[in-house]
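Only one protein chain is missing; all other protein chains are in place.
The chains carry the letters A, B and C, assigned in the order they are written, with residues numbered from 1 in each.
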Amino acid sequence: MKGFAMLKIGATGWIEKPRPAAGPFDAVVAPLALAPCTSDIHTVYSGALGDRHNLILGHEAVGKVVEVGSEVRHIKPGDRVVVPAITPDWRTLDIQHGVPHQHSEYLLSGWKFSNDKDGVFAEFFHVNDADMNLARLPDDITLEQAAMMPDMMTTGFHGAELANVQFGATVAVIGIGPVGLMAVAAAVLRGAGRVFAVGSRPHCAEIAKGYGATDIINYKNGDIVKQIIDKNGGKGTDHVIVAGGPENVLAQAVDIVKAGGTIGNINYFGEGAMLEIPRLAWGCGMAHKTINAGLCPGGRGRMERMIALVANGRVDPSKLVTHKFNGLEGVEKGLALMKDKPADVIKPLALI
Amino acid sequence: MKGFAMLKIGATGWIEKPRPAAGPFDAVVAPLALAPCTSDIHTVYSGALGDRHNLILGHEAVGKVVEVGSEVRHIKPGDRVVVPAITPDWRTLDIQHGVPHQHSEYLLSGWKFSNDKDGVFAEFFHVNDADMNLARLPDDITLEQAAMMPDMMTTGFHGAELANVQFGATVAVIGIGPVGLMAVAAAVLRGAGRVFAVGSRPHCAEIAKGYGATDIINYKNGDIVKQIIDKNGGKGTDHVIVAGGPENVLAQAVDIVKAGGTIGNINYFGEGAMLEIPRLAWGCGMAHKTINAGLCPGGRGRMERMIALVANGRVDPSKLVTHKFNGLEGVEKGLALMKDKPADVIKPLALI
Amino acid sequence: MKGFAMLKIGATGWIEKPRPAAGPFDAVVAPLALAPCTSDIHTVYSGALGDRHNLILGHEAVGKVVEVGSEVRHIKPGDRVVVPAITPDWRTLDIQHGVPHQHSEYLLSGWKFSNDKDGVFAEFFHVNDADMNLARLPDDITLEQAAMMPDMMTTGFHGAELANVQFGATVAVIGIGPVGLMAVAAAVLRGAGRVFAVGSRPHCAEIAKGYGATDIINYKNGDIVKQIIDKNGGKGTDHVIVAGGPENVLAQAVDIVKAGGTIGNINYFGEGAMLEIPRLAWGCGMAHKTINAGLCPGGRGRMERMIALVANGRVDPSKLVTHKFNGLEGVEKGLALMKDKPADVIKPLALI
Partner (left out) sequence: MKGFAMLKIGATGWIEKPRPAAGPFDAVVAPLALAPCTSDIHTVYSGALGDRHNLILGHEAVGKVVEVGSEVRHIKPGDRVVVPAITPDWRTLDIQHGVPHQHSEYLLSGWKFSNDKDGVFAEFFHVNDADMNLARLPDDITLEQAAMMPDMMTTGFHGAELANVQFGATVAVIGIGPVGLMAVAAAVLRGAGRVFAVGSRPHCAEIAKGYGATDIINYKNGDIVKQIIDKNGGKGTDHVIVAGGPENVLAQAVDIVKAGGTIGNINYFGEGAMLEIPRLAWGCGMAHKTINAGLCPGGRGRMERMIALVANGRVDPSKLVTHKFNGLEGVEKGLALMKDKPADVIKPLALI
């Protein structure tokens, strides 16, 4: 079968590989919609996962089941399914000991696609533990909506969970790329009052407002910390969600949040040995500014929750999709867009 | 001054009382909008608080400050303010020991209006600790919106907090009177997926749908427990908010919620020595069906959060107001409506 | 093989059954120590689980592995293991949706021994999902200690978890049978200050004091609610753990706990269609007296935590063992003791 792969650091291309087979608990899926992700860019061009050779890329997919293992009960060939980016092993001792499923075997172990094994940018891909990791897609949800669930939506919504947003509270969302936009929607959908969305691209700002951001904060107008605190009556915000931004964005979040407030980080930090926290703004270690940070939840149950939000009209994630391509080849074009990032790109989608 | 009072159990009328005076931390407020509440009906006609004589009724008010004590800093005469139904003492040892402010001195001690002292249905009323209990009302919020905050909105929103509603979860809201409608809005605003709203009045059902209820459950169509579980694929819901209903409504909530689910009760139970929990549905005491139940939060900070929700367009509580009257006399007419409950009444309002 | 069984409601006896076999993920275990439980009495004499015929009894065991399935990795024949009373299915959708593992498939589904399948009072017994449900027993822990872990210890400790005991707080533990005694130890080990232990048997009272109870409350000296509140300076306690007691014990707990306090129930309620909550003490539904209630945690991870507590000298659960018998036949003698409950019995143990 054909797949679009990282050939080595800095190089991508189409390769041939054998079609994967399903073990007794697994499934093989053919893609219906595939979305390239900034993480794919990190993987290829920053070598975020190390040097990999002929690794098929991609972890955001909606697909049609083509094969299931002997022990699979919940789905059958022909079913349309949402495939979460995170497909953990669920039957592990660490989960019993309170480790989130994203790390059920070791740190970030739930992230298998285009990391531990080939990704989804292929004619077929393998899904471990299909009953626990694949969610059936209702007919009335579009592929554009569904394709935002495996990563963008679950990640953005996790930001609001990690930041523990409360009714009527003030929230700053740093970064309004696709994940940040979902974080804005999620903050509003968890009951935020005023939402400061930090970003500079006009198209993103428009969508942020559509999702409920009340103030757009542009770094071109000055220090974002000062801008937010000034607009917030001289006080820190109750919550901050870090969904993008420059290297010092965690430090900015500590500057922005109030004493007793909570930071939810969903940003991938790709550079440097150390991240920094400003000592004084963190009260020399005594400010009760909690820092939560984590990989997006995956698995079937999480996807079912995302589906429930869309099916019941709570949020429409398809607003993120700015560019569509036909055919599997679209992943190459989409990835090129993610790399170059023209101002109007939020999320490209290949429809197969 | 004139006030509308409970004369004795079963009897109301207008009485004359001296205008209250403000202690050093207090304020005297003249009403701008007053809303009668079912609790007033319980107080007068069920003797819920015992026999009281010449007690001025009412605890839902928006007003204009006319006098402040020497130590008050935050507000001044002429300010428009939202007056929470619950105006606790904030400087108490019990709060330090983790008791919610609603009970800061003793069980339900934060409920002072028309209980420990005269209520708000008068030309003037007294507010303890004005800096901590009164929230300034922004100009762009209407009296209809503001008047729903002191009790209806904070109570309904507390239901979603007590039930700990999560993203995409299923929620049953039992009762769609004004508090239940706010609970529906709150469940949706905390990220609920499917929301089953239990009630029979068509006008309420319409508003419930407007606030995001996905299914209206009418007891006239059969047992509500069975209806909800059938529609929910044979499973209990993740959360239940009890906001009204018959005597056995707590038992119904235990029947409806899943193992591991949470019930948030904001219903006032007025009858009987004992409330009942069904033993088997509660797993003989082992089902992990948590029961949270509590009086609505009050105080200035809570009102500021309610204001933030309305000011930022998250919810419009004025949809509850079905009948308006002019003048202080309107409270008598409004209360009569609450007593008789014609089908189209949700919430009457007197505008002064 | 030989097993001690419930023949029908009200009758027990020794029966012959085929030795169980291990499926690919399972194990077969031969007992080293077996403890009869009050639940066994409920099962046989109250028909708590309905009429069962020739069902082998027992769910508290320490044993030696004799056979493992092809997929088992963690243990091997010859290993000494602690067998939790609750051995759930861990790979279920409901766990993903936040349902505790005790109910991973349906209400109380984790309770399999002597309920869904034969129990442990036999020459051999079957354990599902051995890697996830069996914990290896270190050499330096005695059988007496280990045999208290599968149910008594994990249940009592869950009481302190459900009641969310905080540093220096006041705790009432109602019932000082073996589970209640473990709840006393757990409350102390979670940082309780004053601990009121409610019970009348002198031997239990002695052990309760040894585990850290500061006040023994005996119903023979008057109403326990009044006794506790009087001793506590006229105030409700911060936490209540319900670990036994008469039918109205849940109502008593609501009476004892303060506004804003938490009740943790680990008691099995065996009688009546309805449990009762006192309406006024529960603030007519508004007192913020939270009621948590649940079946004990099981599984390998939980047993490892119990082992860690004993291995590191935090608690010695073997104080519960008052009577020891040799041989498998001891379960019959032990169960007879649990049925008759002479004053000096806390927990009998059969050593095989």
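In this section, a residue touches a chain if its C-beta (ideal position, glycine included) is under 8 Å from a C-beta of that chain, and two chains touch if they have at least 3 such contacts.
Note that the coordinates shown come from a computational prediction; the quantities given were computed from them, not determined experimentally.
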| said: Which candidate, A:87, A:133, A:227 or A:267, sits in contact with the chain we can't see? | reply: A:267
| note | Across the whole complex, the chain not displayed is touched by chain A residues 48, 94, 97-100, 102-103, 106-108, 166, 238, 242, 250-251, 258-260, 265-280, 282-295
| message | Need a quick check: the contact residues on chain B for the chain that isn't drawn. | response | 74, 90-91, 93, 95-97, 101, 129, 131-132, 299-302, 304-305
| message | Contact with the hidden chain only, please: which chain C residues? | response | 157, 160-161, 166-170, 186, 188-195, 212, 214, 304-309, 311-314
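Basically, only the chains that are shown with their structure count from here on.
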| note | Most contacts overall join chains B-C
| message | Given that chain A and chain B are copies of one sequence and touch, is their interface built from the same residue numbers on both sides (over half shared) or different ones? | response | same
| request: State, to the nearest whole Å, the distance from the C-alpha centre of chain A to the C-alpha centre of chain B. | output: 38
| said: Multi-chain contacts only, two chains or more: what residues does chain A have there? | reply: 304-305
